[in-house]
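Dumping the structure here so I can ask a few things about it.
Note that one protein chain is taken out, while the other chains of the complex remain in position.
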Amino acid sequence: MPASTAARPVRYGYFGPAGTFTQMALLDWEPAAGGEHTAYASVDAALAAVRASEIDAAMVPIENSVEGGVTATLDALSTGSPLIVVGERLVKIRFVLAARPGRPLARVATVGTHSHAWAQVRGWMGANLPKATYVPTLSTASAALDLAPGGDGRHDAAVCAPIAAELAGLDVLADDIGDIKKALTRFVLVARPTAIPAPTGADKTTVVLYQRRDHAGGLMALLEQFAARGINMTRLESRPTKHSMGDYCFSVDIEGHVLDERVGQALTGLKRICAEVVFLGSYPRADRGRAQVAPFNSDADFQSAADWLAALRGLVDNS
Amino acid sequence: MPASTAARPVRYGYFGPAGTFTQMALLDWEPAAGGEHTAYASVDAALAAVRASEIDAAMVPIENSVEGGVTATLDALSTGSPLIVVGERLVKIRFVLAARPGRPLARVATVGTHSHAWAQVRGWMGANLPKATYVPTLSTASAALDLAPGGDGRHDAAVCAPIAAELAGLDVLADDIGDIKKALTRFVLVARPTAIPAPTGADKTTVVLYQRRDHAGGLMALLEQFAARGINMTRLESRPTKHSMGDYCFSVDIEGHVLDERVGQALTGLKRICAEVVFLGSYPRADRGRAQVAPFNSDADFQSAADWLAALRGLVDNS
Amino acid sequence: MPASTAARPVRYGYFGPAGTFTQMALLDWEPAAGGEHTAYASVDAALAAVRASEIDAAMVPIENSVEGGVTATLDALSTGSPLIVVGERLVKIRFVLAARPGRPLARVATVGTHSHAWAQVRGWMGANLPKATYVPTLSTASAALDLAPGGDGRHDAAVCAPIAAELAGLDVLADDIGDIKKALTRFVLVARPTAIPAPTGADKTTVVLYQRRDHAGGLMALLEQFAARGINMTRLESRPTKHSMGDYCFSVDIEGHVLDERVGQALTGLKRICAEVVFLGSYPRADRGRAQVAPFNSDADFQSAADWLAALRGLVDNS
Partner (left out) sequence: MPASTAARPVRYGYFGPAGTFTQMALLDWEPAAGGEHTAYASVDAALAAVRASEIDAAMVPIENSVEGGVTATLDALSTGSPLIVVGERLVKIRFVLAARPGRPLARVATVGTHSHAWAQVRGWMGANLPKATYVPTLSTASAALDLAPGGDGRHDAAVCAPIAAELAGLDVLADDIGDIKKALTRFVLVARPTAIPAPTGADKTTVVLYQRRDHAGGLMALLEQFAARGINMTRLESRPTKHSMGDYCFSVDIEGHVLDERVGQALTGLKRICAEVVFLGSYPRADRGRAQVAPFNSDADFQSAADWLAALRGLVDNS
């Protein structure tokens, strides 16, 4: 993680505007407390600002327990100049329906929000506002801000975070309207690859794997590299490589840190058999869960096997 | 595929409005020539209409060579009352930038389109309209229609299909502006599961696989069921099951038809080890490509092995 | 198993002479109680007599817990006209050192026995008769018989079963001299393939697998057929195919009966990918141990998956 220098505070960006769940994730990142916080209109813009050294790190959404991977983030991370994840935060997603003061639910005919949020409240909408028309917006917070004094929003109500409704001075018509009450979004803090966080014992590693086109076995051969070292995979997303239909790469999270022997061996195994391995960071897990190390795959197991091999190799006749 | 009856033409739905690439896919579906065509405002709405028997089949996008799986379609297919895919079409994606007659490129400050389309023209926009603001719309066609006479679109230009610009009476400011020139979208025709198309020798089968939570091996064990029968997988998408973060199911396309022995055995193997297998159809491939059958996995191979086993079992003493 | 007819008793052969452990295995086979028993000088001769219909079944050794597979039996079973195993017996191996009455241990300079037995008493010999010379004999029992009155044995003592020493009228100089006290030999009753014993719930199946020369994956691909159905393998022996150095086949015992669905599917899978599968029988286990059926691999699991597939296939449009 970028360290504050004497001269200036650390500069953080996030997918804004103020009031997004992404801002909530950044506010939950303790080291960011004293830094500068800048909102960007899109994930792309926030990551471009990191690449351009305008900011030191950016908080962006990567995975939602209801909607799945955030494709803009996955794609922006795996292409362009290298970036790494240096931390993650999990945020409980609680949606409200908010409108300009005075407008009752009965007079809501159009509802603005981000398409991901809309997908998560469709059930509630079908039951409570079956005739409402959906108006897509850039973010949940902008759906709210567009309804603030001076805003040009033409929709009657916004689906957004409670904080966004408050910031825009809106009335909450209905609270906690998400169809899945336990919905979570995972956000990652992304920086230039200058310093990988030291291992904490409860870490994750993220990579993007590109298959060789002519290599038999495909995805199974890649997964085997993890399985052979007892490594647990916590996320797998296939993403098109944009070359041709059916040509995919895989964005993968595993338990463990690049300094762990089992992770190091799996990564070198993948490096050999893949066309490309993009390393996207080793970082502390938000849930502080320690990695499950399968039997015979601890660092001590690897070390004792390496010692045994070294002893054998010492016997080779070099005369 | 739904057959026309004497009494009435077959009723088709599609993700509209008129002018979307989805409509182009439906127009490319020959059997739909004499049917009724109805536009729906969302994939969800089109599939709900099939489920409600308001229409016989709906054409919806499922996979884009640049943006990946269409999550709304994947999720709507795998939940709710059963639907199956009965056909597919591939459509080359060609975007134009279109505006009301008379507006030059220099006066385009805001650009409306669907978020998937926006993701595919970001390069062109960065190079040609770096200061343009993005305005999300429900579809590429609605971005154009909102600019038609009487439309209430406040954006200056739309990114859409050439046909949509024409239908809306717009001027084309720039043609073929997609960053990836070979971009394709795959559309599927979805119906109620009354009749699976007969095998043609060039077929695909689509399933959604839910892992058992306590079953070791996970995704590898599922993929092994295909590998063990030499079955080629042409698409794999992980989707959250919406239960908890990190709980995924897999939407998979394979080569072959449910009547093929190797496919039948793989499906029964999956049925045994998965918590749930949702069968989403066997249907002719749009590209007419015949399945690659790995050695020893033809129907004849399966049949001769089955005959051998039956002969052995005939020797068992039943007295 | 061959059934006795009204006209004549069942004829059994065994690797003799009288007094071998093989005879002990046959005496332990209850159904053989009323039959004719004939000793043969070698495993080959006994199996040839079965093939020639001179006898109905032969008891032969197949596997020793100390010395491993009995290669003469493994090879004789896997070549020639088909034979199957219809039963098995486990016999505890207890060796004695026996000599003509009056000869003390101090005057034993040469010791006769079968080479397999010699291998199992080498420790005792090294400790007690370190200067004794080994004289190979056709069987442990013949080592004893050669010392009986009228025998032409020139060795001073025999290593044999207690019963063989008794039959030959020898004195036992030392009892239970095997280096491994828990040694067991497994014997199988072999018949022409007219009737496979019905399943008992505690069965084994024996096959010989010949790999295709040009088929990638080799042994792992074969083992995967068992692993994919949760089948436990209780014996694996590699045997040369006699074609060229390094060209092996595999003799394998698995838990389960050819009528079990998981066994049937594994066998048909092997039949497809192997150059040849020689079926050597399904028969009750000597130890009565029930097969461990891995989760999702019971006959009921297979049946319900097959029913599901049949229902799907019933939907295919045959018009």
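The first chain written gets the first letter, and so on, giving A, B and C; residue counts start at 1 in each chain.
The definition used in the following text is that a contact is a pair of C-beta atoms (placed from the backbone, for glycine too) under 8 Å apart; a residue touches a chain by one contact, two chains touch by 3 or more.
Nothing here was measured: the structure is a model prediction, and the numbers come from that model.
Q: Which visible chains touch the chain that is not shown?
A: Counted over the whole complex, the chain not pictured touches A, C.
Q: Can you work out which residue in C:Thr38, C:Asn128, C:Thr234 or C:Ser304 touches the chain that's missing from view?
A: The missing chain is touched by C:Thr234.
Q: When the complex is taken as a whole, what residues of chain C touch the one chain not shown?
A: Touch set of chain C with respect to the missing chain: 41-42, 44, 63-69, 71-72, 75, 90, 115, 119, 122, 134, 136-138, 152, 154, 180, 182, 184, 186, 217-220, 223-224, 227, 233-240, 242, 244-248.
Q: Given the full complex, what residues of chain A touch the hidden partner chain?
A: On the chain A side, contact with the omitted chain comes from 1, 193-199, 215, 224-225, 228, 258-259, 264-265, 267-269, 271-273, 279, 282, 295-297, 301-302, 304-306, 308-309, 312-313, 315-319.
Convention: only the chains that are shown with their structure count from here on.
Q: Quick one: do these chains touch in a line, a ring, a star, all-to-all (complete), or other?
A: Drawn as a graph, the chains make an open path, so a line.
Q: Is the contact between copies chain A and chain B built from the same residues on both sides or from different ones, judged by whether over half of the numbers are shared?
A: Both copies, chain A as well as chain B, present the same residues to each other, with over half of the numbers appearing on both sides.
Q: Using mean CA coordinates as chain centres, what's the gap between chain B and chain C in Å?
A: Chain centroid spacing, chain B to chain C, equals 57 Å.
Q: From the C-alpha centre of chain A to that of chain C, how far is it in Å?
A: The mean C-alpha positions of chain A and chain C differ by 60 Å.
Q: Using mean C-alpha positions as chain centres, tell me how far chain A is from chain B in Å, no decimals.
A: About 26 Å separates the centre of chain A from that of chain B.
Q: Touching two or more other chains, which residues of chain C qualify?
A: Residues: none.
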